[in-house]
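A quick write-up on the structure given underneath.
Complex shown without one protein chain; remaining protein chains in place.
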Amino acid sequence: MASRVLRAIPLAILVFIVYIIYTGSATIYDIVTGIIAAALSSLLMANITIEKPGKALNPVRWGWGIAYAIYYFFVAEVKAHLDVTKRILSPSMPIRPGIVRVPYRVESDYAITAVANSITNTPGTVVVDIDPQKRLFYVHWIDVASLEPEECRKQISEDFERFASRVFDG
Amino acid sequence: MISLTLYYVLMAICGLGSVVAVFLAIVERDMLKAVLFSAIQSTLYAFLYYLLMAPDIVLTYIPVSVGLYPAVILFLIKKTERFEDVEMKKGVLWATGLLSLVFVIATAAVIAGKGIGPVPPPDVRFLAGWYLATTFNPRVHLISAMAPEGVTSIVWDYRGLDTVFETAVLFLAIIASVALMRGVEHKGVYDELKHGMTLIGKTITKIVVPLIIGVGISIALHGHLTPGGGFQGGSALAVAPLLVLVVFSKYFFDKVKFTKTKALAIRSSGLLGVGLTAFAVLIAAIFLHKPAYILQNQPRVGAPLGFPWKGIDGVLLGGSLLSFNACEAMAVCAGFVILFLLLSIPERYVRSVVVGGEEHEH
Amino acid sequence: MSTEVLSFLFSIVFMSMIVNTALALYGVLARPSLVKKIIALTILGDSANTFAIMVGFRQPSGTNPIPPVLLWKPTPSNIRYFISHAVDPLPQALVLTAIVIGLAVTLFLVFLTIQIYRQYGTTDVRKVAKLRG
Partner (left out) sequence: MDPVTNWVLVILGEILVSIGVFFDVVAAIGMLRFPNFFVRLHAATIGAIGGAFVPLMGVALIAAGCDFLGKYRWFIAGAAAVTGVLVLMLAPVGSHLLAKAAHESRAAVVEPKVVDFLEEDKAKEGGEQ
């Protein structure tokens, strides 16, 4: 039970923030009911959602998370958006689509999800399927530059994995 | 005036769009597509309700008609047939569709031209004015519900008995559905690789479900202050278990030991809460030797007892509305969970239990 | 002029709901599939609910209507403004319960349809009638 309460803490903070923002006011009534709602929903879901509560409260991981976000939004997304926009607007429409294998090396579920979502969220690459046993993403790529799995990994997901493993793994 | 015209233009677009969506939903032979068109119609209706200044309805209608109801129909299609056996001529279809659109616009023009159309009147009926004036008015304390949300006040205070009976109808419909599936118990072992959707979907669902629960509780507990309430919060809450059911599969509920019986217990305690709140003032009055009504919220003429409507620091509590909303949300949510759990039992298994004996006759 | 435009646009919504009701009635009465009947029935219910809400709608001259929620302190002037601008809360309260009960009834119909499919192996009412013979 103690570990369940400990696990619930990071989740409860998240739910409380969303509760207050959704409610749109912060009187005593909102704060009290918000704490009740956060405690209820986080205790209910704690064992399902969170495995190691220490990770979510570690400031070093948050630092790496912010670095990940900055790299992701200002470098990866911008590059990918401009690339696909060029492909859409150019009259000849230069696309070479195909589904390639991209191996991953990150460990935890959250890291795998973060990498997969980063891949899908950058235009030009969509994760079609995931094989947890072979540790492979199947990625639909708008411009297949290589058929070698390692080469694909280098071009698509290596940078994401480097950040994600520091934020979520270990 | 331009903004007002734009407002009505949006309304008219929603209306015409819903005609197209309904037409396609009705004539479509493939039920999957029909459900999709019906969901488009629901979305347009939800937008229309928003424009018609009914935020309470939007908050129930979106989870119910855009979330729960297509999910249920999809379950139904999976368990029965997907295609409808009917022949229709393409030409007749298109002519009917176009004619309905032309009919709408032409009749609307006629109505507006004659000047007798359903122009939104500048005023509401006298009764509505009365409701609005007494929703939250400390000056007429003896006839006011003392909660700023007009719709919830009517639902639980002015027409409370009505709502209690409607809750009973809901309860009976669910009990009847449970009775149809009597004797069916199905358990399985949850396998992370085999059941449900991919790892990515599961991980994100893990994060989103607590947020949905938080928002659902917020809708339920602020029902007396802002648009929302028990029904709305309950149907929003019911989306969370549905999401778990679809993404993680039914067997996940077996793994965390959440059974139909537990849901039934939660539902019954919610209904018990509704009942207790309805009688609370009466019971207190019996002990204090004072007169009181059933479903009494605030003090009335000749009945001086009531729930507190104001807490510390001027916080509005809404009297009995708060308790009604919380209990009703619990009951509605758990009721839908029971039905989803029943719907998700594999059809092959149910068949062996329910019609096992009767099939031999054929 | 302008009121007539507004009236025309509002009438379009009104007539759309009438046509939707007619189409849904056709679906309930003439379509053979029980699944289609359930879909049509919910559309019918939703259209009726929209009618009820439209009955309670109002257009205070010059400004927009407001939802029936008193967002300010209950001073006499605020309450007067509220009464003269808010839409009718009664149809909304009725529709609210109608929606949830409609869903419960739909769920019951879904279970009945599944049961019929189990017994007769079809959801086509014409075939079901023949099988009962």
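The chains carry the letters A, B and C, assigned in the order they are written, with residues numbered from 1 in each.
Following the convention adopted for this analysis, contacts are C-beta pairs under 8 Å (C-beta built on N, C-alpha and C of every residue); 3 or more make two chains touch, one makes a residue touch a chain.
Just so you know, these numbers come straight off a predicted model, no measurement behind them.
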- Message: For the chain that was dropped from the view, give me its touching partners among the shown chains.
- Response: A, B
- Among A:12, A:46, A:116 or A:164, which residue is in touch with the absent chain? A:116
- Out of A:18, A:112 or A:167, which touches the unshown chain? A:18
- Message: Can you tell me which of B:133, B:208 or B:282 touches the chain that was removed from the display?
- Response: B:208
- Note on the structure: Hidden partner sits against chain B at residues 197-198, 200-201, 204, 207-208, 211
- Item | Interface residues of chain A (partner: the chain not displayed) | 17-18, 21-22, 24-25, 77, 81, 84-85, 88-89, 93, 95-101, 116-117, 120-129, 131, 138, 140, 142, 144, 147
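Here, only the chains that are shown with their structure count from here on.
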- Query: Any idea how many Å lie between the Cα centroids of chain A and chain B?
  - Reply: 32
- Between chain B and chain C, what is the gap in Å from one C-alpha centre to the other? 12
- Go ahead and note the Å separation of the Cα centroids belonging to chain A and chain C. 40
- Note on the structure: Touching two or more other chains in chain C are residues none
- Which parts of chain B, given as residue numbers and ranges, touch two or more other chains? 226
- Task: State the interface residues of chain A toward chain B in the complex, per the touch definition above.
- Result: 11, 14-16, 18-19, 22-24, 27-30, 33-34, 36-38, 40-42, 44-45, 48-49, 109-110, 112-113, 116-117, 127, 129-130, 132-133
- Note on the structure: Seen from chain B, its contact residues with chain A in the complex are 193, 198-200, 202-204, 206-207, 209-211, 213-215, 217-218, 221-222, 226, 256, 311-313, 315-317
- Item | Residues of chain B that touch chain C when the two form their complex | 1, 4-5, 7-9, 11-12, 14-16, 18-19, 22-23, 25-26, 31, 34-35, 38, 41-42, 45, 48-49, 52-57, 60-61, 64-65, 68-69, 72-73, 75-77, 79-81, 84-86, 100, 103-105, 107-109, 111-113, 115, 117-125, 127-129, 131-133, 135-139, 148-155, 159, 162-163, 166, 169-170, 173-174, 176-177, 180-181, 226-227, 229, 231-232, 234-235, 332, 335-336, 339, 342-343, 347, 350-351, 354-355, 358
